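Dropping the structure in here first, questions after.
With one protein chain removed, the remaining protein chains of the complex are shown where they sit.
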Amino acid sequence: MNFIDLLKRIPEICKTPETLPLEGKKLILDFVTWLGSLVGIAVPPWVLTLVNILVVIVAIIAVFLIMFALMSVWERKILARAQNRYGPNRVGPWGLFQPVADGIKMLTKEDIVPRNADKVVHFIAPIVMLVPALILPVLLPYGRGMVAIDLSVGILFFFAVGAGSEVAIFLAGWSSRNKYSILGAMRAIAQMISYELPLVMSAVIVALVAGTLSPTGIVEAQGGYQFGFFPNWFVFTPWGFVACVLFYFSALAESNRSPFDLPEGESELVAGHLTEYSGFKYALFFMAEYVGMFAINGLLVTLFLGGYQAPLPFLTFIPSWCWFFIKLAFLAFSLVWVRATMPRFRIDQMMQFAWKFMLPMSFAALFSAAAWHYAGRGLLGWGISAVLVAIPYFALGYFCFTRHHSADNRRYLFSE
Amino acid sequence: MHELFQKIIALPWDQAPQWLFLIPAFVMLMGAAAAVMLRNLIHCALCLTLSFIALGVLFMALGAEFVGFVQLLVYVGAVAMLILFAILLTPAGEVAASNNPLRNFKFSRAFAAAGGATVALLVLVSLLGAIFFSPHARAVVPPAQAAIAPVKAIGENLLNHTLLPLQATAILLTAALIGAALLAKEEKKS
Amino acid sequence: MTEADGAGAQTLDVSLGPQHPSTHGVFRMNVRMDGETVVKLQPVFGYLHRNHEKLAEGKSWLGSMPFTDRLDYICPITNNWGYALAVEKLAGIEVPDRAEYIRVIVGEMTRIQNHTAFLGFILGDMGAWGSALMYAFREREKILDLFEGLTGARMMANYMRFGGVRCDLPAGWLEKARAYIETYPAFLDEMEKFLTGNEILLSRLQGVGVMSAERAINGGLSGPVLRASGVDYDIRKVDGYGVYPRLKFRVPRGTVGDCFDRFMLRILEIRESIQILQQAFAQIPQGPILNPAVKTRGFKPPVGEAYGRIEGPKGELGFHLVSDGGEKPYRYHIRPPSLINLTLLEEMCVGTKIADVMVILGSIDIVLGEVDR
Partner (left out) sequence: MNFPGSGIFKGMVVSAINLFGSYFDRAHAKRLITEQYPEERPTLPEASRSFPFLVFDGDPEKGIRCVACKICEKECPPQCILIEQDRDENGKLLRRPKVFNIDISVCMGCQICVESCPFESIRMDNIYEVSSYDRFDSLVLPKEKLLKSNEYYHSIHPTEAAETDARIEAARLKKEAAAKAAAQKMAAAKAAAEAKAAAEQSSQPESQA
């Protein structure tokens, strides 16, 4: 093997975009072997394993950080357009280099630690926040055969590691010695614990139907098409749709996005647990929040939107990993869209929404999924499961909400 | 130089997980010790969380991924948070209240130390006994095999052989939950 | 940080403001909270005090007119109107018909833009990321452009004069304004579709900060806040100043008196203002715009005192003036609706959540320039 051969493989690899990342990885491993032969040693297998791991880690972190940078400008653009503004358009073409400017600004800012703060904890908090956020993306299947760790308990892994961010938010809020911070931290924890239930429940439903906790297995279970064009994604079943929406809202709450941005609700708590953070530590929080958001939405794509499967059979010429990121981009867009529309919940309403609406609905979806599973996944199953989620939806909607709040029950008098 | 490099490469690196478990074990022990010894309650709780995490990592290193993740999910995600919440919501004044009758007793410290040591010893002995005399300790299970099986096996075990205890526990926990809610509500009224 | 009060409950004292994102300026509230529930609230104001009332005693009568712009800087023209009305009452000045119609037109446009901005502000207080605010400001911008075309300034208009208005409508202004106002109901419908049905908004507003009619009257509230509590009191009807008796319009009032009623009332009032504007556009006569008897320099009203008031967008805006016959007012006092409406803030807030405090404060619609003067 020589270097020219390796170079010659590059155009070959590029001919099949579907397997491009995998082949690329192999190429890098071969390159390492070639390097070993250059110094005259046989590269032991553990080095190759290590290189393999490093390549995957670097790729995932790089992709997610680039996505974070792009998202930070894209979000501002979409939000601006939804509000009939231009958004950032001064740095680079269409403001695309805005993240660079932001990054330089963040890095050069003074790092302020309050005098009364618990300095060690104040320092640790952003790290604790970032580490789980960067671990999360490893288990998502980005394409056919493209998963960093194919864990049999992948879904569980996700929620277990995700629990770390709660600790981080608590650390940040508590160590700042600021009333807004501590209130924000308390809100964050209450919110995350409450919404973890519907989140896990809706993931459990999928695991129930797919019969596995492995993300790859779940994506494979959604392969194929009904009638040759209708994808077998779980979101296109009644229970799956409900579970998907529940998962989506829980994911919003877990990643502290509007309308569940109570922990940092600026109209009440200034910036919540982030009030006393500045400079690079703030940037780390920001980064962790976005990477965590991508990860949890990636899980949503995996669980409900068919992962890397193409939506229509004739679209399979687009590589599977592209489909994953297209779906992720759509979800990211929808997050901004929601943010542009909705006001924030109040703390008690948020808790009520979690416990009185989302949790019962997730149970209903569970029953519905079971019915769908046993009724034979046909028209009958469809009907039964649709009824099983529709009735609780309208009932809960009425009893939790419409009964108390409606614009129609108000009367306004006019005097001439 | 070249020889040294080759020697380093030839070391049994792929056996690393065998002794890498020392790191989480050490972290766990240090966390537990700090949780007992630190003055600041919140720091104690945080160190306890750290030892929970290390324990979870230890489980995973042993190939018991399911247990490890459940450990993280339940203990870090919920129990540690509840402890922190409880500390924050407890009025600071009540902790320092000096109505402890044993406080003025002459040998209170010595007694406390002796009692603590006894309990610790008992726990240690029973744990060691459990480890050394249980039949599982002898059975050599290859870690790789253990990692694949668990979820399905645990599920089937829970819902077939131990269904009744599971349901009973569920009812008990539900009752406890409702009771706690009732108690909390009563207190608010008065 | 925390302190235990007599009942043994753990409370938290938070000073919200004067630097806080949603206190509508440099307003401050000392809030004592039990968890997230407010148990005590003490408003603190005066951070924007500019000594306006005392300053006016050292200026000529006309010299205070531009300063009234700065009272409620969202709607300066109605402030001008209130002051002009008071001085006219003091000196017994007649206002030509055309000037009265122009006053009604700019006054009602001010009301529309104030209420529109309110819709955006209260959504901001509720934590919507500025969409409603930007839509509201988009439309307010267009009204401000009209104001700039008429008065020369977007906000600090300084437009009214004793006995009329400063300058006549420029050529084509009336057509532009009429064309714009015709598009306004469509915008309102869009806004209502965007906001009124939103479940989160409903649950944030309904049943929050309820104020009974009796308490509202006793507290001296006025404007939309009072009418939301179900009191039929509109100075445009009660006093019938200007040419309002010649215009047909209805006064909406609420039935519950919570934040949602205050929110809806603003929308209904905008719709009524559009009606008024359309009539005024049709009826406006030709003629002089300023009473020629009034001098610009050396204006001296006779000895006496007068209280002139108008229905400002935020409530009853009154000016109490005492003249000793000189070139300067002897006493100059303002009844600012924002301040008086704020007095019942604690009553509305106690027992609600901290997030509701912001919404209630937003629903009162204060401007700190007027509260602190």
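A, B and C label the chains in the order they appear, each numbered from 1.
Everything below uses one rule, namely that contacts are C-beta pairs under 8 Å (C-beta built on N, C-alpha and C of every residue); 3 or more make two chains touch, one makes a residue touch a chain.
No experiment lies behind these values; they were computed from the predicted model shown.
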Q. Of the chains that are displayed, which are in contact with the missing one across the whole complex?
A. A, C
Q | Residue of C:85, C:200 or C:334 touching the missing chain in the full complex | A | C:200
**Q.** Omitted-chain contact residue, chosen from A:55, A:163, A:305 or A:342
**A.** A:342
Q: Could you please point out the subunit A residues that touch the chain left off the display?
A: 78, 81-86, 337-338, 340-342, 393-394, 396-398, 401-402, 407-408
Q | Residue numbers in subunit C that touch the chain omitted from display | A | 59-60, 62-67, 69, 131, 135, 138, 141-142, 145, 148-153, 156, 158, 166-167, 170, 190, 193-202, 296-297
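Rule of thumb we're sticking to: only the chains that are shown with their structure count from here on.
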Q: Could you tell me which chain's Cα centre is nearest to the average position of every protein Cα atom shown?
A: A
Q: Tell me, please, which chain's centre (mean of its C-alpha atoms) is farthest from the centre of subunit C?
A: B
(Q) Taking the mean of the C-alpha atoms as each chain's centre, how many Å separate subunit A from subunit B? (A) 29
Q: Could you grab the centroid distance between subunit B and subunit C? Build each centroid from C-alpha atoms only and quote it in angstrom.
A: 61
Q.
Roughly how far is subunit A from subunit C, centre to centre by C-alpha average, rounded to an integer in Å?
A. 45
Q.
Help me check something: in the complex, which residues belonging to subunit A touch subunit C?
A. 79, 82-85, 177, 179-180, 182-183, 187, 258-259, 261-262, 265-268, 270, 339-349, 401, 404-407, 410-416
Q.
Under the definition above, what is the set of subunit B residues touching subunit A in their complex?
A. 5-6, 9-10, 13-14, 42-43, 46, 49, 53, 56, 65-66, 68-73, 76-78, 80-81, 84-85, 88, 147-148, 150-151
Q | For the subunit C and subunit A complex, residues of the former touching the latter | A | 1, 12, 14, 20-22, 36, 123-131, 133-135, 138, 194, 196-204, 206-207, 230, 232, 237, 248, 250-256, 260-261, 264-265, 268, 353-358
